[in-house]
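All protein chains of the complex are present and in place, except for one that has been dropped.
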Amino acid sequence: MATKLKPVDIVLVGFGWTASILAEKLTQTGLQVLALERGKFRDTVPDFATTHIQDELRYAVRDGLFQEPARDTLTFRNSMDQTALPMRHLGSFLPGVGVGGAGVHWNGQTWRFLPEDFVIRSHTEQRYGKGFIPADMTIQDWGITYAELEPHYDQFDYLCGISGQAGNIRGQIQPGGNPFEGPRQRGYPLPPLKRSYATVLFDKAANDIGFKPFPCPAANTSAAYKNPLGVQMGACTYCGYCEWFGCGNYSKASPQTTVLPALRQRDNFSYRAHCDVTRINLDSTGKRATGVTYVDEQGRQFEQPASLVICCAFAQHNVLLLLLSKIGQPYNPVTNTGVVGRNYAYQITSAVDVFLDDIMNPFMGAGALGQGIDEFNGDNFDHAPYGFIGGGYIALWTTGGRPILQHQLPADAPKWGAGWKKAMADNYLKSASIATHGSVMSYRTSYLDLDPTYHDIYGDPLLRLTFDFQPNEIKMSQFLTDKATLIAQAMKPRSFHAKPRTGHYSIIPYQTTHNTGGCAMGADPKTSVVNKYLQCWDVPNVFVMGSSVFPQNHGYNPTGTVAALAFWAADAIVNQYLKAPGPLVKV
Amino acid sequence: MATNPSRKVALQLAGSLALAWLVSACTTSTPPTTKPTDSSNAATVARGKYLVRVGDCASCHTAKGGKPFSGGFPVPTPFGKIYSVNITPDRETGIGNWTEQDFYKAMHTGIDADGSHLYPAFPYPWFTKVSRADDDAIKTYLDTLPPVHREDTPNELPWYLSWREELAGWNLMFFDKGEYQSDPHHSAAWNRGAYLVEGLGHCGACHTPTNMLGGSKTSKRYQGGDAGRQWFAPGLGGNLRDGVGGWSSAEIVEYLETGANAKSASAGPMTEVVMNSTQYFSDADLQAIAVYLKDRPQASSKSAPDTKALGADALARGEALYIDNCTACHMPDGRGLARVFPPLTGSSAIQADQAGTVIHVVLAGARMAAPGSKPTGLAMPGFGWKLDDHEVADVVNYIRHAWGNRAPLVDADAVAAVRKNILPEDRPSHDATTVHADAHARPDMWNRRPNKLEPAQPSSSALR
Partner (left out) sequence: MREKLGATPNTRMQAAPPREEESTLSVSPTRRALLKATLLVPAAGFLGAGLLGCSTRDAGHARFTSEEAEPTALFFSADERAFVEAATERLIPDEEDGMGAKGAAVAVFIDRQLAGPYGHAYRWYMQGPWENGIPQQGYQLKLTPGELYQTAIRDVNAWCRKNHDKGFIALSGSEQDDVLHGLESGDIKLADVPSKAFFTMLWENTIEGFLADPMYGGNRNFTGWKLVGFPGPRYNYVAEIEQYGKPYTKPTVGILGRDPNRRMKG
């Protein structure tokens, strides 16, 4: 029996990047805002302190900062004719848990999607004809344009102190930047990071081929920074422990290092840790949320009434919450009806390892220290000859040289034994890896629903993921891998090892934590769960954040877009919704 | 250099016996009464509230987790814990029955309404300088607080100090009674600064060395002193090395306003002082304090300490520990990161005569002040769990001697003495009570758990 609590105005489910951004904006209205976080509170000191955070085993290998499958996981299968089985330990992707969410353990690779990405279906049909899009590919326009989102990308850049080199300021192409990016209103707040040796070699090789390499935008500060909220950040010291770790010296943007100190000053904001939201409660009409129910760490159930509920959990978790709360019509791939769970997507990655003569010192790095090219992303090139849709960036990142998980060996190196040992000794310091980071389109058969068999610790069904790489993605990824191989060869290595992504999607090896979809945004309620303001079509006092609203996934890391959408939605809530609570888009 | 704990106990004992002998010769007197103040009004209340912050009354008169100004905070003294009293207007347990005259007498003479001597943990040797009008405003403000019924906590003092009449003898030696008198040779700002620093601000209570009886060594005024539990409050004199002689007026103002400037950052008790007190000072008052502090003399004959005893081996050990543990923030050259991580080079806090604060921070870590104007609250983690006392001594000696720094040497015993004085609240934690704009109004902002939830009650919402 849930204890009913005193109402608040706005409840945020989860307390990561999107909740922090929303809380900061929404508390400015004077309303009471409460964030409910299933994990614990965490801060730079003591949790990510320099005294102990550089522990590869504890954090990267044993998943120190990630979701515990014992409490919450999902089931997975490649196709509808298989039986989905639980993801028993983490592998392919690593959702966060605790205050700051995955924003604590990300690398800081902060991109914007291309203007064409937001209108991918109409743009593709216009340029290549309707027949170019496979019948089972369910890509759709976002219902929002790059131009609408640009001010909010800018807000996030300046919140985080992004280090980078602009490539397009108000239509003017800038030397040294990414000439393919959408126009931005101003340059990055900080100059690019220092370059590692490997990125210098990549830069030269890419230039030699005729590509236009640029320093990848980084949420690792290249200098001390004070953001518009007055929050101070340190400067990156290239320790090489970003991804899967918290930052110990305040130089990687996270909710903790950019927003929380400001929120701490707001009396009308509060949060509760160890509170696992299990339901969004609806009134008898089913059209209005009355608050949420959550379970605390002692297993007690509470009902928290609120006038506005905003889902800010990790992508799939938002979808699970909607399904369990019976908000929106669940997607059915057989009848091709319903929307919640539809259009799950991911990203497809590959690598070309290069083995060089010189010492690269790979352990000196930063999560977003990279040099990249964008010639083959989105629709930056003519797809007609290739017969696939989408693309991705190619970059050489020097994120670090943590030896357990970040060593590369030549293709012919023995898998173990004396030969393995020799290969490790010969190559660890003299290797680098070029990554391709490709888009994954949405398909009728890629989706999320409730598992019929497996349950979480509360007895609720686990989310079921049905997903596989489709021929379009395999073809596209091979294309990117071939281009990356060209650059690898131009780096004049002793040897290189191309590792294209082939075969079925597997839940085992880590690929990327860029899971998207299931709660797509759009202009049509028949194919989307939320409108362009991220407001639920069916229950207007519920909003959904995060990459769950992506209708498909494009060729860049998603955090920049996730954050920009949160700023955009906050704007809509403050300037439109609060003035006249109700649907912001009428259809 | 090392403070031997046994030694301190012996000192206290010897001193106390002598004190007991001395006091029998002395008597107390009642000060003359002065005129009652004008009736309370909003302006007086506001001024009183400001003055209560200037005096940092909340820091001592509010216990951790307790109701504001209801007392019960253990003030650490070399002699034992003295618990602050309830100064809310509760008539039975607070000071609701006190007249303004009673209040003035306590502030001015250290004698409370029923004639008992107050322990100088209550800084009446400074508060005596506060004007009658300011004392009245403070009392007027305190009377507007919600009364809290909380009996005072008995002090934890040795039996021979529980006889308060002894304090008359203490006063005879160490207490100069009397309101601040303006010095016509100095500017109004200088005088205002002196009034605040020497009076209500009671800076000298920590920043002046005390003798073994807890009296300030007036001959060493502002040369740095004991701030409790081995915290050392660095000198405020004109010394370049271990004073504020190298600070500009603007840097003094910035430090008091935000807890940090280009030269240093607050830690420990000073972070609390900034958060509870100095961040609220008016610009004019901060400027006045800077004028006054910039006019403090250098300590006489303060040449750099002789450090030949620190051998090359010890320096090398210290340097290795520094490179391995400290450079993420303070950088290999000890310069830190401008206005983010404080520099160690040339820092008066690092080169303070006694290393207590430096050792404290190395062992337990510290969080900088986080006022609204500078909200970050950057923190340093504690290294006490991974460095032993010898290593802490090595690294402390290194940072006090590298880059041209100079300060007396420390040894492992000195580190051990600090280590046993560390309390859980010294460690930067999630329960950031000391980093709130109004710490005591929301004591556990970052630590709200369901057991503190309020049950449902009728409420109106802007959204309903």
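Note that the chains take the letters A and B in the order they are written out, and that residue 1 is the start of every chain.
Everything below uses one rule, namely that contacts are C-beta pairs under 8 Å (C-beta built on N, C-alpha and C of every residue); 3 or more make two chains touch, one makes a residue touch a chain.
Note that this is a predicted model, so its numbers are computed, not measured.
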{"item": "Touching residue (missing chain; options A:Val99, A:Cys239 or A:Ile327)", "value": "A:Cys239"}
{"item": "Listed residues A:Glu24, A:Asp63 or A:Asp276, member touching the removed chain", "value": "A:Asp63"}
{"item": "Listed residues B:Glu198, B:Glu272, B:Asp285 or B:Asp353, member touching the removed chain", "value": "B:Glu198"}
{"item": "Which residue of B:Lys64, B:Arg132, B:Arg164 or B:His186 touches the chain not shown here", "value": "B:His186"}
{"item": "Contact partner of the left-out chain, one of A:Gln82, A:Ser122 or A:Thr502", "value": "A:Gln82"}
{"item": "Residues from subunit B at the interface with the omitted partner, ascending", "value": "4-7, 10-11, 14-15, 18-19, 22, 26-29, 31, 129, 168, 171-173, 175-183, 186, 191, 194, 198, 211-213, 215, 218-221, 238, 294-295, 297-300, 320-321, 323-324, 327-328, 331-332, 384-386, 388-392, 412-413, 415-416, 419-420"}
{"item": "Sites on subunit A contacted by the missing partner chain, in the whole complex", "value": "50-52, 54-57, 61-63, 68-70, 73, 76-78, 82-89, 91, 194-197, 200, 237-241, 248-249, 358-359, 361, 363-365, 401, 403-404, 407, 415-418, 420-421, 424-425, 428-429, 453-455, 504-508"}
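What we mean here is this: only the chains that are shown with their structure count from here on.
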{"item": "Approximate Å spacing (C-alpha centroids) for the pair subunit A, subunit B", "value": "46"}
{"item": "Touching residues (chain side subunit B, partner subunit A) in the complex", "value": "325, 327-329, 337-341, 365, 367, 370, 372-383, 385-386, 427-430, 432, 435-437, 442, 445-450, 453-457, 459, 461-464"}
{"item": "Subunit B partner contacts - residues on subunit A that touch it in the complex", "value": "3-10, 29-32, 41, 43-46, 49-52, 224, 229-235, 237, 239, 248-250, 261-262, 264-265, 267, 270-275, 296, 298, 300, 302, 305, 307-308, 578, 581"}
